[in-house]
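Heads up, one of the protein chains got dropped from this complex, but the rest are sitting where they should.
Going in written order, the chains are labelled A, B and C, and every chain counts its residues from 1.
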Amino acid sequence: MRFLSDNAAPVHPNVLAALAKADEHDLPYDGDRWSAALDERFSELFGRECAALWIATGTAANCLALGTMVQPHGAVVCHEEAHIEMDEGGAPGFYLHGAKLILAKGDGALLTPHDIDAVIGGIRDDVHQVQPHAISITQASEHGRVCTPAMLSELGEYGKQRGLGLHMDGARFANAVAHLDCAPAEAVGPCDTLAFGFIKNGGMSAEAVVLFDPERAAEVRFRRKRAGHLQCKGRYQAAQILAMLDDDLWLTNARHSNAAAAEIASACGERLIHAVEANELFVRLGARERESLRQQGFEFYDWGEDSARFVTAWDTREEDAASLAKAIAAL
Amino acid sequence: MRFLSDNAAPVHPNVLAALAKADEHDLPYDGDRWSAALDERFSELFGRECAALWIATGTAANCLALGTMVQPHGAVVCHEEAHIEMDEGGAPGFYLHGAKLILAKGDGALLTPHDIDAVIGGIRDDVHQVQPHAISITQASEHGRVCTPAMLSELGEYGKQRGLGLHMDGARFANAVAHLDCAPAEAVGPCDTLAFGFIKNGGMSAEAVVLFDPERAAEVRFRRKRAGHLQCKGRYQAAQILAMLDDDLWLTNARHSNAAAAEIASACGERLIHAVEANELFVRLGARERESLRQQGFEFYDWGEDSARFVTAWDTREEDAASLAKAIAAL
Amino acid sequence: MRFLSDNAAPVHPNVLAALAKADEHDLPYDGDRWSAALDERFSELFGRECAALWIATGTAANCLALGTMVQPHGAVVCHEEAHIEMDEGGAPGFYLHGAKLILAKGDGALLTPHDIDAVIGGIRDDVHQVQPHAISITQASEHGRVCTPAMLSELGEYGKQRGLGLHMDGARFANAVAHLDCAPAEAVGPCDTLAFGFIKNGGMSAEAVVLFDPERAAEVRFRRKRAGHLQCKGRYQAAQILAMLDDDLWLTNARHSNAAAAEIASACGERLIHAVEANELFVRLGARERESLRQQGFEFYDWGEDSARFVTAWDTREEDAASLAKAIAAL
Partner (left out) sequence: MRFLSDNAAPVHPNVLAALAKADEHDLPYDGDRWSAALDERFSELFGRECAALWIATGTAANCLALGTMVQPHGAVVCHEEAHIEMDEGGAPGFYLHGAKLILAKGDGALLTPHDIDAVIGGIRDDVHQVQPHAISITQASEHGRVCTPAMLSELGEYGKQRGLGLHMDGARFANAVAHLDCAPAEAVGPCDTLAFGFIKNGGMSAEAVVLFDPERAAEVRFRRKRAGHLQCKGRYQAAQILAMLDDDLWLTNARHSNAAAAEIASACGERLIHAVEANELFVRLGARERESLRQQGFEFYDWGEDSARFVTAWDTREEDAASLAKAIAAL
């Protein structure tokens, strides 16, 4: 009964099947027909013209997207627990050639204009201080919370006033859309770029960088190559993404994992540290309680000293979620 | 009848099968049992302790390897037609933080100590001039030529004298080993690092960085992550490589493509621009001759104004190679 | 009556005289006899072998020094108000190729092992998190406080245990030595590198990077050149520094500005935000009080809403310091 990480889950059968189906001769790199289809498919999905490129990791997706809006002498404002700050091994520093992350606090690992202004409002407009060039938010957030269209709209206005680009780390964008039950366009709001995650949600090794200003695509393609991310046989990358988009598999998978998380959440009551809006649960559990759950066969990570993190996935069995809910309720 | 590129070839069935077999729950990133097996498997293959990491492209493999030996203020000496200079979109400049490539000439896109000394012998040991820190060679070379153990040994001695690291871009290392019919260790000689290619030879999206000084592995792991190349579900990367190593599939595939190239070469006679030692042929063919071959259904790239490049692959059908040989002979 | 900044002060006459004296033909860059003298002069000063290079700014001095201990994939721990974080326009990100600053809190802008451990103690030793490679402290600190030999010794031990380099930003090192009234070696303690400031203390355009491991000098020389900091006529750089060292002019100047600051501090009582140990005073003063002082002819910067910063310099007139003390006392 596995709740360690959605990265630990296997690959959805449709994705593996798509690899087999793409197993033909075609032009190398992104010259193939699968890669060529991405722009149109994402433009349809978001209801406006955009460009989309496959890329092997969310880290690279975030960095390539941020590179369209942040100069080396600038900075990105993000939450102090944002994945780009905590878990990407300094990749933004590498890809942005030394640009800085400015860390803001915000409830639920979400950011409001007020949160952001608290850290950049005092920056003097002179060369001694690194100027912010962009904001990066995570959808769903590192605390499993979702940014609503209204919140996005406020961020968009703030960013516009301050001349800041707006990027969305959408490693769990599918879970956010499933939660909001809205059009994808509403869940991304006024963002300029989106790192659209598929891997945690049933994919194998392909995410998408979505650029809502398609004119930036040429530059991003050069930078993807320069980062050693232009795969020789790109058709196997594109085919994964197309398989996830077909028949809205991405949404189906996310709804499934969200439902499993909600089921578990319903048993947690006061134990919940954050509202459960996606597929992650942060639960207050003492050492003995965690021990007890582990003895019952549940796998999960400790989260600090008195808590645990549970993550559901596209393949979480309903009975496992129900068992976990029951076990927590019984503690 | 396809001779465009070995990157255009599909994936070997064993590799696809390995993906299906790896399709289980396991720890994310490179915490899985497949990834953990790589060091030992490559140590066996080369008969000495080494570390090996999967990576999605040869470009990234070369750059991570070179990063172990070249400081940002240094330089890599390579052939003027080396892949790292001509076809990697400036990736070495990115990964090495602005280090320089110093371009040497050399027959067959191979380099001898003499070739290298011609470009670095005059560099004064002062801060005004960028100092070479490493040599990069390609095995098999960009002209389809193979560096023999004797040549490698000379390069190793020269590098030692000058204090230079030695890297091998082995995008077609398998073809070189197949040609030399020697132990892999002999085909890599005194190199410090090897980018061991699998993708052109039947793989899908995994190459290996092999470090003959395993102590450098920790740093390379940090840098792989920092470059956004640590995939979430690394088991699908490692599994591809292991499938290629099983029963020496890598060698079987390379022997097959080499044999197909040799068959074609036997019909080319004086038309050959370079001796054919791997799976690439550079053939003098006038515009009308190329047109004639294309009308007969052969696909290939023009190479300059009066030549063509043909590349065989693991899946080249023997009858296609025979047909091409016959067609060229008949021109 | 100027208390804006020690950078606003002019150049000490001895330094200008030294420029005139160095105004001869000599070898360019750092091939001249003045530049050649630096290693020995600083080795004498610190009582152990070290290497010293001139450099035009403290920012560049800090960055070149940090470059000897921090890899691009690593981090520097510093105070959240450290000059390298707040006032160097992101130079560490540039020079360290994207390495990160990890910000610690600490009284008086000083850092203890405890302060540092609070921010790096929880960093897992895995590739997802940027690892600290060095600590940077400021002597005297950004709050005008001085790090004692005992505190330095504790930091040294902590750094050793954790395998971290130790750098000192000594923009006001002279003021710290004057305050401690100790040997320069004691004021730098176990630091590996020191950016020794002269410009705020009467110099014109030359600071020194001091490397207590002289073997690192060769690399730093390459990096200084690569950063465009190897001046064509280096003798005018070295001559400034030598003039400051002659007859301990650097100490005389610092004692003078410290004394002026102490004089003013003696009138501030409870108004002082930080103990005054060097030449900076941070003083609680309401808007009307500041207005009153300005009307009396005192120049200084506001420091937040209810405070002011006063900086004394090598040329602060005793009567000006006395007047300011009197004026504050009279508020």
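Everything that follows uses one rule, which is that a contact is a pair of C-beta atoms (placed from the backbone, for glycine too) under 8 Å apart; a residue touches a chain by one contact, two chains touch by 3 or more.
In this text, all values refer to a predicted model and were calculated from it rather than measured experimentally.
Asks: Have a look at B:E40, B:D87 or B:D246 and name the one touching the chain we're not showing.
Replies: The single option touching the absent chain is B:D87.
Asks: From the list B:M1, B:L27, B:V130 or B:A322, which touches the chain that is not on show?
Replies: Answering carefully, the residue with contact to the hidden chain is B:V130.
Asks: Which candidate, A:S5, A:T59 or A:Q131, sits in contact with the chain we can't see?
Replies: Of all options in A:S5, A:T59 or A:Q131, contact with the hidden chain holds for A:Q131.
Asks: State which residues belonging to subunit A touch the missing partner chain.
Replies: Touching the missing chain: residues 29, 71-73, 97, 127-128, 131, 219, 221-226, 230.
Asks: Tell me which stretches of subunit C touch the chain missing from the display.
Replies: 2, 4-5, 7-11, 16, 19-20, 23-29, 55-61, 63, 88-91, 93-95, 199-200, 204-205, 222, 225-233, 236-237
Asks: Provide the residue numbers of subunit B that touch the chain removed from this figure.
Replies: 72-75, 86-90, 92-94, 96-101, 127-130
As a working rule, only the chains that are shown with their structure count from here on.
Asks: What is the identifier of the chain with the smallest separation between its Cα mean and the overall Cα mean?
Replies: It is chain A that sits nearest the middle.
Asks: Just how far, in Å, is the C-alpha centre of subunit B from the one of subunit A?
Replies: Each chain's C-alpha centroid was found; their separation is 34 Å.
Asks: Any idea how many Å lie between the Cα centroids of subunit B and subunit C?
Replies: The computed centroid separation for subunit B versus subunit C comes out at 50 Å.
Asks: Where in subunit A do residues touch two or more of the other chains?
Replies: Subunit A, residues with two or more chain partners: 88-90, 93-94.
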